[in-house]
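With one protein chain held back, the other chains of the complex are shown just where they sit.
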Amino acid sequence: MTERHDIIPIDSMDILPYGRAIFYYETDQMGIVHHSNYIRWMEEARLDFLNQIGLPYDKMEEEGILVPVLSVNTQYKLAFHYGDTFSINCKLEKLSGIKFTVSYEIYNAETRLLHADGITEHCFVTKKMVPVRMPREYPEIYQRLLTFKEH
Amino acid sequence: MTERHDIIPIDSMDILPYGRAIFYYETDQMGIVHHSNYIRWMEEARLDFLNQIGLPYDKMEEEGILVPVLSVNTQYKLAFHYGDTFSINCKLEKLSGIKFTVSYEIYNAETRLLHADGITEHCFVTKKMVPVRMPREYPEIYQRLLTFKEH
Amino acid sequence: MTERHDIIPIDSMDILPYGRAIFYYETDQMGIVHHSNYIRWMEEARLDFLNQIGLPYDKMEEEGILVPVLSVNTQYKLAFHYGDTFSINCKLEKLSGIKFTVSYEIYNAETRLLHADGITEHCFVTKKMVPVRMPREYPEIYQRLLTFKEH
Partner (left out) sequence: MTERHDIIPIDSMDILPYGRAIFYYETDQMGIVHHSNYIRWMEEARLDFLNQIGLPYDKMEEEGILVPVLSVNTQYKLAFHYGDTFSINCKLEKLSGIKFTVSYEIYNAETRLLHADGITEHCFVTKKMVPVRMPREYPEIYQRLLTFKEH
């Protein structure tokens, strides 16, 4: 899925932000989006990012790579309401042979105000939850990720 | 998990209702529990029922039987609020070699008022989603279920 | 929001189907989308429908109209997997002064196969959960809905 020759140079490709309208069932009785949903949105944005860089996660799982979450860290600054649309900028901040870190900025798509930010850490494992050394076992996927890492 | 000799006769065993306090994140901005959660509660109650009759679902999946949902039908009569506790009476209404039907009555545990009722239909399949004929392939599990079917 | 003169005649307006890619967190350990999420998708589609016909639900709530769910009825025919995209055709089947019924056909957007269908019933109430007689209290919203009812 990741042959070397179709890697698009970072200069010629901008990652698009990920966003969508808020769902009614994401609100709680405080009248705002329940905070646990931001963790889910960060996953939506992260998997969209992988998709954009040519590494769709369903294909990664088919090849036997799972990407569980090691940690989640989120700061909530402004509430979201039903009727709002969020927009997430997602960056691959760190990458080692066995782990990576993604950062997120969650904006209101209309007002452009920053509503939250966060960081998640992940590792690469097999379906048996055994760590995968990406540079040796999946060098093309690893190179692809490296191309899109922040400097 | 299903040796014949430990089947408890229906007369000597009452299935206990399943219930719990409502979680804050189950509410929506209407100030009531979001209707999709009742579908989840019905699953909680159904799996608790299987547990009570000696057929814990994690063990069934380990033996290779999955029980997907074929249909869901729910009537909402009264809203639930954070602070309420629900209580569900669950009955195995129908059972054939490949399918079964469960009914649910969802009460407010304090007021004893009926807040909702519902029915779900299920089939037995393998991990490859191939139908399983229970009487032939898992006769002890089938007999156990039959013992707890409503008359 | 509902002035008579901007009602678009039914002939000149097609309601677009509602759809999106499936989220990873919508799957369960059976490897398919958990059935409770279809109930949430039906809400997403229903609110998108209201939006398309010029009755955004956040504005309806601001005007004091809530639309709780009276019943849900869903048939599950084919499973959805992560990587799939669903597409929902939503129709306003019945409308009285105090209630309405919506039907849903849930397709796989790529294969065009029907994966599920369903019906939901709703009523109109105030924030105090008092029934609202739409033709008298909100005639323009009622007329708008009537325009988009199936014949």
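Order as written gives the chain letters A, B and C; numbering starts at 1 within each chain.
We take it that contacts are C-beta pairs under 8 Å (C-beta built on N, C-alpha and C of every residue); 3 or more make two chains touch, one makes a residue touch a chain.
This one's a predicted model, so the numbers in the text were calculated from it and none came from an experiment.
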item: Chains in view that touch the one left out, judged over the entire complex; value: A, B, C
item: Absent-chain contact - pick from A:N51, A:T74 or A:N108; value: A:T74
item: Of C:H34, C:H122 or C:R144, the one touching the omitted chain in the full complex; value: C:H34
item: Sites on chain B contacted by the missing partner chain, in the whole complex; value: 20, 23-25, 40, 43-44, 47, 56-58, 61, 81-83
item: Missing-chain contacts mapped onto chain C; value: 24-25, 27-32, 34, 36, 82
item: Positions on chain A where the hidden chain makes contact; value: 29-30, 32, 35-37, 39-40, 43, 61, 66, 68-76, 79, 129
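Everything below uses one rule, namely that only the chains that are shown with their structure count from here on.
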item: Farthest chain (mean CA position) relative to chain B; value: A
item: Mean-CA-position distance for chain C and chain B (Å); value: 28
item: Averaged-CA centre spacing for the pair chain B and chain A, given as whole angstrom; value: 36
item: Interface hub residues of chain B, defined as touching at least two other chains; value: 29-30, 32, 36
